[in-house]
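Report on the following structure.
Heads up, one of the protein chains got dropped from this complex, but the rest are sitting where they should.
Our next item is chain A:
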Amino acid sequence: MTALHDAPPALRAPEDQPVKKSRFRRDRSLLLMVVPAIVLLIVFNYVPMFGTATAFQRYSIYAGFWHSPWTGLETFRQLFSDPLFWSALGNTLILSLVQLIFYFPVPIALALLLHSIMSNKVRTIVQSVVYLPHFFSWVLAVTIFQQMLGGAGALNQFLRQNGIGTWDVMTDPDTFALLVTSQVIWKEAGWGIIVFLAALAAIDTQLYEAAAADGAGRWRRLWHITLPGIRGVIVLMLVLRLGNVLTVGFEQMLIQRGAVGRDAAEVLDTYAYYYGVVNANFSLGAAASLFKGVLSLLFLLAANKIAHLLGEDGLYRR
């Protein structure tokens, strides 16, 4: 590598280097650095994207992708006529909706509360503690919930010792949506406050001072300055959430599906897993995933459109 080809990066502006070929020669070591990541993404992300075509085949593991017979929309006809699929779709939407209502506001509220704490020390301690569960696996989080709320867990020990009846929350399908949501709150709400705290810190304090001078009390300042100040981030998070409305904690569901039962805990992802991998009906699983992917994209675009109508940037600027 000679110094001649490695022009100082200061000159790395398109107008300084009009010839594509010489830019390529100059940046070839940078391009080489990108190769490992691109190769991994092609093999494990892009190839499977095209592998989605198995949804239109009667895939057989022995024939493989190239020799399995094409069946057109047959798999989708099979999928849409399966009542279990519709039950999985229904469960997914219900769980998503419950989480949207009960989980989504929690990090915002927590961030507002923490932001209002003057003492740096208290804020740092609370932040460190609430971030922690984000780093635990779902296996660990569900184990901890089971030990606290399960039939033999701490809550029921307490209930038994005090002569009140017992209630095994972990296996009750009727309250499963609330259980799942409380698990998500326990594990992720703390981590979720980071982005809101950043937005809060970016609000100009002079606005508060001016409002106070105009006689606005703390609640009016919260309503007229703080909340509008983080509106953009709230809308962005909502758009992302709506784009993921068909994804509700795959591992979390998979782990608990056995205890709670399929009627309450089967979601689109676990449906694809059980039909695709466990029962080796690969085409049906792939079709369920593809259906989910296309619908998710539509949700994301719709949510972003709504964000634009509300005058916010959403995912990208108009």
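Basically, contacts are C-beta pairs under 8 Å (C-beta built on N, C-alpha and C of every residue); 3 or more make two chains touch, one makes a residue touch a chain; residues count from 1.
Heads up, the rule we're going with is that contacts and distances are computed from a predicted model.
K.L.:
Just to verify: the chain that's not displayed, which of "CPA2 family monovalent cation:H+ antiporter-2", "Extracellular solute-binding protein", "ABC-type glycerol-3-phosphate transport system permease component" or "ArsR family transcriptional regulator" does UniProt list as its protein name?
P.N.:
Its UniProt record gives the name "ABC-type glycerol-3-phosphate transport system permease component".
K.L.:
Have a look at A:Leu89, A:Val184, A:Leu200 or A:Ala303 and name the one touching the chain we're not showing.
P.N.:
Once the missing chain is taken into account, the touching residue is A:Leu200.
K.L.:
So which of A:Val34, A:Ala63 or A:Ile164 would be touching the chain we can't see?
P.N.:
Residue touching the absent chain, from the options given: A:Val34.
K.L.:
Of the listed residues A:Thr54, A:Asn91 or A:Thr181, which contacts the missing chain in the full complex?
P.N.:
A:Thr54
K.L.:
Out of A:Gln146, A:Thr181 or A:Thr226, which touches the unshown chain?
P.N.:
Of the candidates A:Gln146, A:Thr181 or A:Thr226, A:Gln146 is in touch with the missing chain.
K.L.:
For chain A, enumerate the residues touching the unshown chain of the complex.
P.N.:
1, 3, 6-10, 12-14, 17, 20, 23-24, 26-34, 36-38, 40-41, 43-52, 54, 59, 61, 64-65, 110, 113, 115-120, 122, 124-126, 128-133, 135-140, 142-144, 146-148, 152-154, 157, 160-161, 186, 190, 194-195, 197-202, 205, 208-209, 212-213, 217-218, 232, 250-251, 254-255, 258, 269, 272-273, 276-277, 282, 285-286, 289-290, 292-293, 297, 300, 313
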